[in-house]
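Only a single protein chain was left out; the remaining protein chains are all shown in position.
For clarity, chains are labelled A and B in written order, and residue numbers in each chain start from 1.
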Amino acid sequence: MTEGVETQAGAPLQWHRIRLIETPAARYVLMALAVIYLIWSVSALDLNWHRLSTGLPRAANMFARMIPPDFSRWHLLIKGVLESIEMAVAASFFGMILAVPLAICGASNLVPRPVYLFARALIVLSRTFHEIIIAILFVKIFGFGPLAGVLTLIVASTSFISKMVAEDIENMPPGQLEAIRATGAGFSKLLIYCITPQTLPRYLGVSIYRLDANLRHSTVVGIVGAGGIGETLAATFSRYDYDFSLAILLVIIALVFVGEFFSNWVRGHLR
Amino acid sequence: MTPQQHADEHPEIWRRFSPRQTLIRYIWLLVIVAVVVWSVRHLDIPWFYFLDAHLQATDLAIRMWPPDWSFFSELARPLIETIHIATLGTVVTVVLAFPVAFLAARNTTFNPLTWFVGRFILVASRSVNTVVWGLLFVAIFGPGAMAGVWAIALRSIGFMGKLVAEAIEEIDVGAVEAIEATGANRLQVLMYGILPQVLPVIYGTTVYRWDINIRESTVLGFVGAGGIGILLYASINQFLWREVALILLAVFGVVIISEFVSAAVRKRIS
Partner (left out) sequence: MLELIELTKKYRTGTLAINGVTLTVDQPQVVAIIGPSGAGKSTLIRCINRLVEPSSGKVVLDGIDIVSLPRRELRKVRRRIGMIFQEYNLVDRLTVMENLLSGRLGYVGFWKAYRRKFPAEDVATAFRLLDRVGLAGYQDTRADELSGGQRQRVGIGRALMQQPDLLLVDEPTASLDPKTSRQIMRILVELAQESGTPTLVNIHDVGLAQAFADRIVGLRNGEIVFDGTADQVTADVLTEIYGEEDWSTTIRRAGDKDDQSISDKKKNLGKEAAAG
């Protein structure tokens, strides 16, 4: 290590600590507020050492029962995983298709104001509610089973993809739209000749990402009875069948890992 | 044939894609459609359910209207509990995620084994959904907010740890070397060389994750891990749709507000 480096970079780091909030008074007030909030919330939630300490032996017991994972009911496992994958694939595909009109209507530079606001309201509404809330409503309408799960994931995929693509359309340089309009092309040709080529890579990339996300979410909508491996998992917990639980969890982890790898690989090839 | 020769010989023919490229595109399309068709068929969806779905949906909507405002007084506590779970879960995450990120970053880990352990924790944490973590912790701590806080924390470690580890891997090596050169020990290097550089990332992702956690903690109650979800689940199962409507409105409000707050704070930080 040379002396130069020492004097060059060592000193400023000591003396120029960047503070998030520059005024000391405001900083201390905020810190005090944070501490008060912590005390309040911990007491409000009734979190105490007693609960934590009684939990620990139970956790130890649980892990003891989990190991070794039990793969003997592999046919159930495969059935559940396959159902999750199928749900993710179907939901991604229909989500992709439904997202196209919604993305167009959600781009402020393409459609009249009322249409834009309506589309954006739909997107916000479906993004706000957690998948499981949507899933349970669908279960009430369509009954138990993968249909409710697929519909849930379709709603989530559509709003996600359309939000991303709408933003991409809004970020397009206005000149390109202007130029194509100036040739006398109508809206439909503007779509296929200008907006499609410019936003297609983003659309495909987001859709593939969504396939990966759907795979992750398809493992959980089953908890409220909407199909997939989550249903099997929830059942093992209610039966204290922990060695099978661990087997399922390991498979989910592997599945998500593979899904993410696949998604990254495909997106790497899309330019 | 070069493009120039093509233009000279066939000035009236032009194709966007060569026949080979077209073929490949169609094959891809075919493969995708085949996979989708197989998935949908294998799911064995009872299509006749769709016949009266719109009736069911309107029926549900009618039964939800108007929201049961008298129920509002009972919502306050669970709503606050939901926010507490998300916030405390995020606080626990920050404490736990930093050491894991430190292990999972190539330039700060001790050896390949610790790196692998760090990476595995991150992947496992992210692969298991918050609600599944909830199931696990309800089995350990019994129903209640304690399970919820841990579920939020365990899921968020992977998210924050991954981003912080990436930030650590991208830090300016010069500053770290400078601190090492002063004869500082490992902890001092960490505190003075690395922490200041990744602090902005930690702040940003914390606020961002908090806002996601608010949304997640609204459903933890479905598995008994506390918050507004317990009330929602109970109301749905008792078919008290007007209560459900009010809860959904409240959830919508809280999530939107938290998103707004998170965006505002992140804007100030950066």
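The rule we apply is simple: a contact is a pair of C-beta atoms (placed from the backbone, for glycine too) under 8 Å apart; a residue touches a chain by one contact, two chains touch by 3 or more.
A quick note: this is a predicted structure, and the numbers were derived from the prediction, not measured.
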{"item": "Option touching the unshown chain, where A:24, A:68, A:114 or A:173 are the choices", "value": "A:173"}
{"item": "Hidden partner chain, touching residue among A:47, A:137, A:165 or A:194", "value": "A:194"}
{"item": "Contact set of subunit A toward the excluded chain (per top definition)", "value": "173, 175-176, 178-186, 188-189, 192-194, 197-198, 200-201"}
{"item": "Touching residues (missing chain, whole complex) on subunit B", "value": "2-4, 6-7, 11-16"}
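In this text, only the chains that are shown with their structure count from here on.
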{"item": "Inter-centroid spacing, subunit B versus subunit A (mean Cα positions, whole Å)", "value": "5"}
{"item": "Complex contacts: residues of subunit B adjacent to subunit A", "value": "32, 35-36, 38-40, 42-46, 49, 53, 56-57, 60, 80-81, 84-85, 87-88, 91, 123-124, 126-129, 131-132, 135-136, 139-142, 144-146, 149, 174-175, 177-182, 192-193, 196, 199, 203, 215-216, 218-219, 222-223, 226, 232-233, 236, 248, 251-252, 255-256, 259, 269"}
{"item": "In the complex with subunit B, residue positions of subunit A that touch it", "value": "1, 5-6, 8-10, 13-14, 17-18, 20, 37-38, 41-42, 44-47, 51-52, 54-55, 58-59, 62, 82-83, 85-87, 89-90, 93, 124-125, 128-130, 132-133, 136-137, 140-143, 145-147, 150, 216-217, 219-220, 223-224, 227, 230, 233-234, 237, 240, 242, 249, 252-253, 255-257"}
